[in-house]
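Apart from one protein chain that is not included, each protein chain of the complex appears where it belongs.
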Amino acid sequence: MAKILMKGNEAIGAAAIKAGCRYFFGYPITPQNELPEYMSREMQKVGGCFVQAESEVSAINMVYGAAGTGARVMTSSSSPGIALKQEGISYIAGAELPCVIVNISRGGPGLGGIQPSQADYFQSTRGGGNGDYRLLVYAPATLQEAVDLTMEAFEAADFYRNPVMVIGDGMIGQMMEPIEFKEPAKRELPPKDWATTGTKGVRKPNIINSLALDPAELEKHNIHLQKKYAEMEKNEVRYEMYNMENPEIVMVAYGTTARVVKNAIAMLKEAGINAGLIRPITLWPFPTKAFDEIPANAKALLSVEMSMGQMIDDVKIANNGRLPVHFYGRAGGMIPTPDAVVDKVKEILGGVK
Amino acid sequence: MAVIFERTNGLTEKPFHYCPGCTHGVIHRLVGEVLEELGVLGETIGVAPVGCSVLAYDYFNCDMHEAAHGRAPAVATGIKRVFPDKVVFTYQGDGDLASIGTAEIIHVAHRAEKITTIFVNNAIYGMTGGQMAPTTLIGQKATTAPYGRDAGATGRPLKVSEMLATIDGAVFVERVAVNTPANIRKAKKAIKKAFEVQLSGEGFGIVEILSTCPTNWGLTPTESLKWLEENMMPYYPLGNFRTPEEVK
């Protein structure tokens, strides 16, 4: 298929529909509005359904209901709206239902701003909702990747019976890039024999539930979930190693920040400094093993984020005390410039030498 | 020997956990019987609330979905939008529906979702231990209103049926009680009508059922039935507030 030029928010919507998503429940919030708008236009053309809910809380609970029927279903929002969805996300994870949640994130805390930000790293990887649960979190850096990962998200959600988040900052939502819709690798999906489709009088009722009043039973459920998350850690980690042959310093960045870092790497090369990049594509599970592959001559790590320092916690865990870990970040919708990253690298290497 | 009463197939074999004298059991039976009589059990998906009836998913003999507190109408919306031809109902108490879930119940009516809500109003939070609900009567004692509900500090009880009857999408709204055999029969009729309205695709239907809570009211089961009649019914008058004919 030929490449087409689309805005990120619409491309994600198109990818979802191509992946078989037929139900979308949302609520307006900038900078993701083009996504529900696109769904309201396109869902009826494919026999699907779009509902603008009265709140993000309701939207995610509509997702909870629709996911229980076994349908492919999605919601999208931006940071404060995702905060409101946390209750439902926890229930969906607890009840083990598949769904896809898109966060086109913006600066916080509180109402914050509307410009690009990565300050929801904790929210998405640590879970803003209650209980021991995990989301598979994809962080695309390009629109092609946003499209590919959105399609993949539905497969992974069905495979693990788990909510999957696609997180992009406002830039991913607003920008246009050429994209191509490619069939995702099909997984061997288990039948949805747990879904609320009506008993037809021929089977025992199916019950979608996250309540377990017996502590021993609930612990058992938690252990079961943990095993599933361990499988995800084993099989779903994705990352990109960029210019990692012989780096003096290794930067860690995801999403559009990683693109800024790539520019910085090109500028550093001209200045005779070899810098590499580890780009997590899954924020959870975090690509810990990438840090085992760092060549021995690397002198330092630098976490570059559009936040005051959140992913750096995972970088430190993955680094396990081997290299000094530095941080450079901008917040509130300010975007790091390649020049500033270059300066930071020079400052660090100057200090190491 | 002739069988004059048997357990409806609309309910599972699981024994209820409800307190002695609680009317949840009666209401469960009525809903189960109606679903069975309409022949829709195998095509029904129910949504359970948070509250005393949180375990309703174990009792109804159909597919069930347990929702977060107050969110049953949103969950039901998600289900109904996937399966417009199946029967979807929520079963909610007054803390769930009239307090934390007010946005969800108003907007499920506002969107005229073709679902049925069974709203059990016993004027108190049961499961959490007798706290004040928006439906608690003036002067009624609750664990968070130890001196009795004071209108000056907490307002006056919320009349859910009257409120929902102002919304066009709510095409069937009726308040019933389950304090006497005659009222129980009327309650069943209303429940049946509410499901029929859903089946004909006319809009949202709700039956508010005045119910008892002997445990948290601190009364015996028979005293509770009397208290319901003498205190709740004057403030929450029984009757129909909306039928599809009126809406047209």
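The letters A and B name the chains in turn, as written, and every chain counts its residues from 1.
Here is the rule we use: a residue touches a chain if its C-beta (ideal position, glycine included) is under 8 Å from a C-beta of that chain, and two chains touch if they have at least 3 such contacts.
The rule we apply is simple: contacts and distances are computed from a predicted model.
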Listed names "Sugar ABC transporter permease", "2-oxoglutarate ferredoxin oxidoreductase, gamma subunit", "Glycolate oxidase" or "Spore germination protein", matching UniProt entry of the absent chain: "2-oxoglutarate ferredoxin oxidoreductase, gamma subunit"
Left-out chain, listing which of the shown chains it touches: A
Option touching the unshown chain, where A:E217, A:E293 or A:D339 are the choices: A:D339
Identified contact with the non-displayed chain, of A:P28, A:G131, A:P178 or A:P324: A:P178
Residue, one of A:T75, A:S105, A:T197 or A:T256, that touches the chain absent here: A:T256
Touch list for chain A against the chain that is not drawn: 3, 5, 30-31, 114-115, 170-171, 174-178, 256, 259-260, 262-263, 266, 335, 337-339
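Throughout what follows, only the chains that are shown with their structure count from here on.
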Euclidean distance of C-alpha centroids - chain A vs chain B, Å: 40
Residues of chain A defined as touching chain B within the complex: 23, 25, 49, 51, 53-55, 57-59, 61-69, 71, 73, 87-88, 91, 95, 196-202, 205-211
Contacting residues of chain B [partner chain A, same complex]: 12, 41-45, 47, 54-55, 57-58, 60-68, 71, 74-83, 86, 103-104, 106-107, 110-111
